[in-house]
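Note that this complex is displayed minus one protein chain, with the remaining chains in position.
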Amino acid sequence: MTAKLRAPGWYRAGLFVLLGIAFSYALVGVVRTLMHYPDAWADGDAITTVALIATPLFFLVGLGCFDYWFYYASGRPTRAEDHSSHGASSWKDYFRVNTDHKVIGIQYICTSFFFMFLGGLIAMLMRAELAKPGMQFVDSSTFNGLFSVHAALLIFLFVIPVFAGIANYVLPLMIGAPDMAFPRLNALSFWMLPAAGVLLTASFFAPGGAFASGWTAYAPLSTDMPLGQVFFTVGVQFAGASSIATALNFLVTIITMRAPGMSFFRMPLLVWANFSTSLLVVIATPFIAASQFFVLLDRALGFQYFDAFVGSGKNGSVLMYQHVFWFYSHPAVYIMMLPGFGIVSEILSVKARKPIFGYRMMAFSLLAIVALGFTVWAHHMFVSGMQSWIRVPMMITTAIIAVPTGIKIFSWLATLWKGVLHLDTPMLFALGFLTTFTLGGISGVMLSMIPFDIYVSDTYFIVAHIHYVLFGGSLFTIFAGIYYWFPKMTGRMYDETLGKVHFWMTFVFFNVTFGPMHLLGLDGMPRRVADYAEQYATLNLFVTIASFALGLSMLVFLYNMVASWRGGPRAAANPWRSLTLEWQVSSPPPIFNFDAVPTVVGGPYEYGVPGAVHGIFQSPTEAKPTHAGSVATSPTRE
Amino acid sequence: MRRHPVALMVIVGLVASAIGIALALVIDWFPTDAAKQAEPIDTLYDVLMIVSVPVFVLVVIVTLFAVWQFRMRPGQEKMDGPPIHGNTRLEIVWTAVPAILLVSLCSYAYTVLTDIEEKEANTLVVNVVGQQFAWRYSYPQEGGRAIETTQLVLPKDRPILFKVRALDVIHDFWVPAFRVKIDAVPGIETEVRATPTKIGRFEVVCAELCGLGHAVMRSTARVVTPAAYDSWIAEQVRGGAAGGGGAAGGDDAAGGDDAAGGDASGGDAAALGRETFVQNCGSCHTLADAGTSGAAGPDLTTALRGQSEEQIREDIVDPDARIAEGFQAGVMPGNFSETLSAEQIDGLVTYLVSVSR
């Protein structure tokens, strides 16, 4: 037993969690006694706050995320090339600190989908409450908690990490690298996620209920919320740290570990997309960390960043929070979209059997979006009462972002043109994405027009926009990607029929769920309300029913994934006849991806070009374009 | 052979766009418009739709067409499409056209913005204060003294400048019928302009999440004829002496005629109480006698049965002392003892006692 408690793993993690709690209790007690506070040992709020920060760290230590570094730090012998924690031979290996990017990828994807279903169920509760005017199931504070947790989970624990997960699995394979640049950091970034997720979810059990100030957590509402708010404030810190670490890892991997011959303009667009996304993450994410630090300091230590009340004479600044928050959270919406763009580019090109149209413009438009993305944050603040002159420049930059995005959309359409379209599930989701995201994007452009935004801001029109871009945009690409790489990841084939059923149910019910919300918004229904006027009753009931059907469609997906993973037919190495490197190795790939580093001799999308090859597996010396390593070339239709 | 279907696609696209635009323009998606600001904003929406619908249709129609024409047919499993890598002219076109489109939209939106926010002569200033979870207003008068009230009465066709403040957290002052909204931010004073053009009563909504009672933080804007407005102000000034806000809108319960405050002649405590109730409490409490139908708080028609005068008074001045079961503490404002005059509170109590017997 003691051996178990000393070795890294769940037993030690459990022990350390207890230690963490004890530590927090002691720390608070001692400090408060030293400062002569009354009942020093009985301040629940303070103890919980500290415990929320300390316990996850203790957990990570216990689980063994830091063991290697501790050895290194204390100067004890370490083997940098140690692979004992590499690969997975049984399901148990997915529940330990594992440094294999493929294992970590799967861990990421499964975890984030778990939280997706959780967040979705919460959405179902919300819709149930909103089915009729007046209060039925939950009281207003609970409802505020519901949509706050809903959004927080789906953004910070689903969309952002699931993209990181997919890229984690696919990206090193695509660039011909044996693993990520920093495998241990990679493992650590993953294990921070469950911690964050547990915090956000656990807030429901906090006295005073879950954090209820929306996912935007505007001060000063968030600074005088009950304890639940701290769960958000701290949880987001862990999620943020996790995504910064991953982004850093991606950037280093992409820059330093590309296979010979893989110049930047021979990289698949998914790699480009994650390159741009990671830039956004590394630069922007610190701002949300800071914004939540401010809230925490104001709450826990009585700082006065946001205390602007007349008469209090504290000179705090309320709008400062929003500027800092949106300077992260607008780029964040592209963090949640660009990887999707990458996935769609892969799928459309392979499934249309044509080179991606305007490859370079595709890459540059990504960078353009990254650059512009930092110049538009105040479009969330048109009615916030900030200096009014800021609005107009922000309107222009915001609208201009539609141009690079448009370049991508039109290039994708041109990629389809005259292709040989294989309309299987990944392709269907990619095509569905084209339409739904365009709608969401266009509503975004409408929102960027100040006078119109002044009217619809904080109405259901916004909620509609959110879901058209996040569900119709991000989530569709995620589904597409999951189906597309499912054979590679699991070595099994998913059920095509169920896949199509899933797509059609999702596509139809998605639109009937969120489409009408535009009308509700135009008609003046405010967002974030549990109770609403009679005039909106019919549409809301309709939306609610549709949303349940949408929920059920998710069950189809769930069943398909689980069943196929356990008993699906074995998948070939390259079922899609794709050129990119990840498909040139077995499904699932060998433990170290490649037995010999491949050499890249051409672009990744040369479909229809006779004898085209992307990567070959001889050593660089005898590397010359041959058919080897590619099964994708065949007569064109023209 | 391929010309024909493409032509078909174009035609279908044009028809679809036409239908889409028609729907957008013909159907009136907005609530009633009651301010000068509404018209330009609604027009902006129409323009945006005229631009957006074709763009959306374009994307959809091309996708559908590709699916229809280029989908893989039996026997093509191993085939590839033609290796087209790009087309510079096309790419320039679909960079330039949206860019031009968007810039012109922006310039148009800018003119609309200046239009709805332009300063005008003889603007009436109304101070708005948001607090969890109710709105209060004050009308600055000559000689410094301002009229403090909880009802928003506005003269028709007079430009109004709302100066908005918040006492606790961020709220958002929004009159959907006026189309305009602005956050009420602690520490700073924000401004929004509107010129009412229709006589009637229009809902005031709090549009920024502000806590428990966010959904019930409502109030009414009553637009009346300039004459009625002046007499109302006069009322207020006189009534102000006799007791702060309430002395008006006795007609509210009777619901209707907008010549404000005619019948309400302060005096009688119960009458004053009733008016005060309609103005301050009706948004949250149903009370048959007062004709209010709020749902945030208990239905006082029944809830007050058998409650002593003291209890009722306590319920008003210190709501969280006793929480009616099935309801939450912290929703009902705790500061009525400050925002209402002693007379009004007494009036309320007398009135509520009288109706709860």
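Note that the chains are named A and B in the order they appear, and that numbering of residues resets to 1 at the start of each chain.
Methods note: a residue touches a chain if its C-beta (ideal position, glycine included) is under 8 Å from a C-beta of that chain, and two chains touch if they have at least 3 such contacts.
In this text, contacts and distances are computed from a predicted model.
A.B. asks: Given the options "NADH-quinone oxidoreductase subunit F", "Xanthine dehydrogenase YagT iron-sulfur-binding subunit", "cytochrome-c oxidase" or "Phenylalanine--tRNA ligase beta subunit", which would UniProt use as the protein name of the unshown chain?
C.D. replies: The chain we cannot see is, by its UniProt record, "cytochrome-c oxidase".
A.B. asks: Let's see if you follow the contact definition: name the visible chains touching the chain that is missing.
C.D. replies: A
A.B. asks: Specify the residue from the set A:R12, A:R32, A:K102 or A:H379 that touches the hidden chain.
C.D. replies: From the options A:R12, A:R32, A:K102 or A:H379, the contact with the absent chain belongs to A:K102.
A.B. asks: Give the residue, chosen from A:G9, A:G29, A:G87 or A:P226, that touches the chain omitted from the document.
C.D. replies: A:G87
A.B. asks: Among the options A:G120, A:P226 or A:P260, which residue touches the chain absent from this view?
C.D. replies: Counting the whole complex, the residue in contact with the absent chain is A:P260.
A.B. asks: Residues on chain A that touch the omitted chain in the whole complex?
C.D. replies: Touch with the absent chain occurs at residues 73-75, 81, 83, 87-91, 94, 100, 102-103, 106, 176-179, 181-182, 244, 248-249, 251-252, 255-260, 262, 282-287, 289-291, 293-294, 297-298, 301-305, 307-308, 313-317, 319-320, 323-324, 327, 489-491, 565, 573, 584-586, 588-597, 617, 629.
Here is the rule we use: only the chains that are shown with their structure count from here on.
A.B. asks: Can you give the whole-Å distance between the Cα centres of chain A and chain B?
C.D. replies: 34
A.B. asks: What residues of chain B sit close enough to touch chain A in their complex?
C.D. replies: Touching chain A: residues 29-31, 40-41, 44-45, 48, 52, 55-56, 59-60, 62-63, 66-67, 70-72, 76, 78-87, 90-91, 94-95, 98-99, 102-103, 105-106, 109-110, 112-113, 116-117, 164-165, 167-170, 172, 174, 176, 179-188, 190, 203, 205-216, 295-296, 328, 331 of chain B.
A.B. asks: Note which residues of chain A are touching chain B in the complex, please.
C.D. replies: Touch list, chain A to chain B: 134, 139-141, 144, 212-214, 218, 220-221, 224, 308-310, 316-319, 352-355, 357-361, 383-385, 388, 391-392, 395-396, 399-400, 402-403, 406-407, 409-411, 413-414, 416-423, 431, 434-435, 438-439, 442, 445-446, 449-452, 454-455, 457-459, 519, 522-524, 526, 528-533, 577, 606-609, 612, 632-638.
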